[in-house]
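Every protein chain except one is present and positioned as in the full complex.
By written order: A, B and C. Residues from 1 in each chain.
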Amino acid sequence: MVKIFTVGVIGAGRIGKIHIENLVRKIPNINLKIVADIKFNDELKQWAGEIGIPKLTSDASEIINDPKIDIIVICSSTDTHAKFIQDSAKANKHIFCEKPIDTDIKRIKETLAVVREEGVKLMLGYNRRFDRNFMRCHEVIVSGQIGEPQIVKITSRDPAPPAIDYIKGSGGIFFDMTIHDWDMARFQVGSDVEEVYATGGVLIDPEIGKAGDIDTAVAVLKFKNGAMGIIDNTRQAVYGYDQRVEVFGSKGCVIADNEATNTVRTYTAECTNIDKIPYFFMERYLDSYSNELEYFFECLRENKEPRPNGEDGMQNVLVALTAQKALEENRPVKISELSNT
Amino acid sequence: MVKIFTVGVIGAGRIGKIHIENLVRKIPNINLKIVADIKFNDELKQWAGEIGIPKLTSDASEIINDPKIDIIVICSSTDTHAKFIQDSAKANKHIFCEKPIDTDIKRIKETLAVVREEGVKLMLGYNRRFDRNFMRCHEVIVSGQIGEPQIVKITSRDPAPPAIDYIKGSGGIFFDMTIHDWDMARFQVGSDVEEVYATGGVLIDPEIGKAGDIDTAVAVLKFKNGAMGIIDNTRQAVYGYDQRVEVFGSKGCVIADNEATNTVRTYTAECTNIDKIPYFFMERYLDSYSNELEYFFECLRENKEPRPNGEDGMQNVLVALTAQKALEENRPVKISELSNT
Amino acid sequence: MVKIFTVGVIGAGRIGKIHIENLVRKIPNINLKIVADIKFNDELKQWAGEIGIPKLTSDASEIINDPKIDIIVICSSTDTHAKFIQDSAKANKHIFCEKPIDTDIKRIKETLAVVREEGVKLMLGYNRRFDRNFMRCHEVIVSGQIGEPQIVKITSRDPAPPAIDYIKGSGGIFFDMTIHDWDMARFQVGSDVEEVYATGGVLIDPEIGKAGDIDTAVAVLKFKNGAMGIIDNTRQAVYGYDQRVEVFGSKGCVIADNEATNTVRTYTAECTNIDKIPYFFMERYLDSYSNELEYFFECLRENKEPRPNGEDGMQNVLVALTAQKALEENRPVKISELSNT
Partner (left out) sequence: MVKIFTVGVIGAGRIGKIHIENLVRKIPNINLKIVADIKFNDELKQWAGEIGIPKLTSDASEIINDPKIDIIVICSSTDTHAKFIQDSAKANKHIFCEKPIDTDIKRIKETLAVVREEGVKLMLGYNRRFDRNFMRCHEVIVSGQIGEPQIVKITSRDPAPPAIDYIKGSGGIFFDMTIHDWDMARFQVGSDVEEVYATGGVLIDPEIGKAGDIDTAVAVLKFKNGAMGIIDNTRQAVYGYDQRVEVFGSKGCVIADNEATNTVRTYTAECTNIDKIPYFFMERYLDSYSNELEYFFECLRENKEPRPNGEDGMQNVLVALTAQKALEENRPVKISELSNT
């Protein structure tokens, strides 16, 4: 008989709601028992009723302390991740946590030590690994068709910048946007990063510069296996959410292009048109969120280590910190300069 | 306040299950109260339990006679459609019915008369109209971008033939496969068919020929507005489910190509590859089933006449009958030769 | 040592000039000795001087009677083809002749008999066979990759109708436009046509109708090997010269799409654009003219029978005549109805 997992979710903000809807509607053989959110307001209660969530609480410890709960999905704010991961691990729950674990390397290490000690599984929500195109790209590489990866190129551009207040609290572009790309580069190349050079500028909105951030960034990675990586980011691609990956190898090259909104081409006397690419992550990556949860539960059922795991999460943060230093000092910086602290 | 429709479903076979899952998981503001299926076996009961269907019955009249039911979704076998439509209409329910209404023109006319008399809404499940690509194609045409449609070309090829027993009961390729294409052609051109020429042969499997059918077909349509149509069908495209539409007009041309499985291209020393097209209708048209239901309920809410309606259904059957005659007599046949009977 | 062929050209109109420039600039190891054209005016003389043609004459017999001439390229008006082919053959020259040989089947048969008797080689200028895309399509088919051809689909649309006077003398759309498509269909399928159904209308310009022709046509072919063909033509595709071929077979499908003007895609906030397809045959098929001449001389050097040969030419005319009858009588017509006369 199939084991039915009992699940609790901490955090029902934007991303929490996506996970909760997927748990309710798309993930078979689980029982979503309870959701915690500090807001706990009427709007949330109504939404929970419509979705069919059995119980709502404002107190996360109710979930952590519930002996019936097998699995905790953490979607609360970043500053609470490390604490909730540790608490959940100590309560012997398996954990799916939104990225990042933390922005402080020491705190991450300490958190991962607890996870390791308690022997629970931890997976992080780098959902883009579960986009059908990037998964397929990865499969092609793992199959050996393109030989040894030598150059990975990632194009990752948002359609419009967020509010300046959001920028201020975002930790900077390398933590907020590029964090996905560090992970993608490592995922596709199959190696960790050794050195980072990063540069950029304020080409979109001077207010972003005043907030101490940049809005356009270029980074070059050197991987431990000798491969190189190139990433470009911008806060504003007016034509939509431009998300592409290319991996060049000794025996070939694999390119994952943008998703099409549809396959229609229109030919007129003036021009030939195709429809615009998907506008933003909800249009592009919606399926990846249910894919990652499916994979997570599959790992639990088959007792496999899920990836991206805590170590992946730490490596991504290390690269982000290194990129920040590279930008500030305008020089290539080795990961070891930061990881050995 | 949003009106909550109470819905009953008659028939829980393959297509019925798709509609039921969509009603439960994707259509907001409805209440699926009851499902009828003559099989009513343990397997069905278990499935119903997992999906969360409140009540299961083997008796369709329980649904038709339930005064709380607003809407009936008919997914039973084709020979029961006309009866259930008439019964539902007389019970003052709105109806979503799988195609076709019937294969007999008289019986269709009689059924549509009842629907008209009772003043209920009837929509038919020609789901391909709700494929994102063909919808977009239609939008482009309606917008006037390509001017007056002059030539419509439909490529519609199955990946593999069904069992011979299925073929024998299918009514022939023009009823079983091309029926969707007759509808698509009329949908895109925006006009009814006036004359049909059809030809074909047995190129895939001689057993299909022995069963009295063909497995490869080509049809030419003339529309009332002067446009022409070309359709080609085959029971076996070994590379997958080939589903394309092209409409050429006085000011341009619009082409809806196959869906891609993903956007990945792989370049090696030997060749450049893209992944295969979707295998069959479940891979290609899954979203179209929820799209059509969403649209149906939207029409009910906004008191709009849904399309394809009963008249569309009758026209499609008329074209199929005419094509059959054209094939048998190897000559172009006017729709009026059959519609006036 | 390489044999240097001595060549004469009869006819220096539009197509003649293309062949002459190719002979001078692109075909190695030949000597273009003389060009005949009945116009023989100053404009022609100046052009000949610029290109570097050694001798110009108004009298074709000067070429036919020159014992030094090995090969004659005939680009004069259609009504002179049969005579010049026969005269050239009797003078023991190999012949490259523009299509068609004639529009009268008897006269074609008589001409081919002379060619056969004299043992010279005759190739016809169905240049589209030498378009890189359609050549490649043919190669794929011949290689067996798509198995037995079952359905061929040809899209062949001009950008704008010619002058009405041209239409009047064109022999009708099936001789003037579709003649290329009859040849392409036979070339790709590798079989001759057995039956034709053709229909069409006047959707572009009523003047074309008044001139006794149609401007939009659809034809269905049945081949001797059981395959079927679909062709659609229009005199006016406002978006450019739409030239595509698709062949579906028992093991796959091959599609030769339009040539791109360039590979540039432009993404803006409003739309995604690619550049228009080539405007007309000079933009699309220019290379095919030098390709066909190269192939012709290669056949002569290696003593191979060039294709398309006289028999191909006759078959194409037969299909055109049959299509015309099918259109007039609105019924499928067998080739044998005309070929046996």
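Keep in mind that, in the parts below, a contact is a pair of C-beta atoms (placed from the backbone, for glycine too) under 8 Å apart; a residue touches a chain by one contact, two chains touch by 3 or more.
Everything numeric in this text was worked out from a predicted model, so none of it was measured.
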Chain not shown: contacting residue from B:D66, B:D104, B:D192 or B:D275: B:D275
Residue of C:R116, C:R136 or C:K304 touching the missing chain in the full complex: C:R136
Contact set of chain B toward the excluded chain (per top definition): 237-240, 242, 267-269, 271-277
Chain A residues that touch the omitted chain in the full complex: 148, 150-151, 153, 155, 157, 197, 199-201, 203-204, 216, 218, 220, 222, 226-228, 230, 232, 234, 236-239, 242, 248, 250-253, 330-332
Chain not shown, touching residues in chain C: 25, 28, 50, 132-133, 136-137, 140, 145-146, 251-269, 275
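What we mean here is this: only the chains that are shown with their structure count from here on.
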Type of chain A:chain C copy interface by residue overlap (half), same or different: same
Distance from the mean Cα position of chain C to that of chain B, given in whole angstrom: 42
Inter-centroid spacing, chain B versus chain A (mean Cα positions, whole Å): 40
Chain A and chain C: spacing of chain centres that average the CA atoms, whole Å: 58
Of all residues in chain A, the ones touching two or more other chains: 267-269, 275
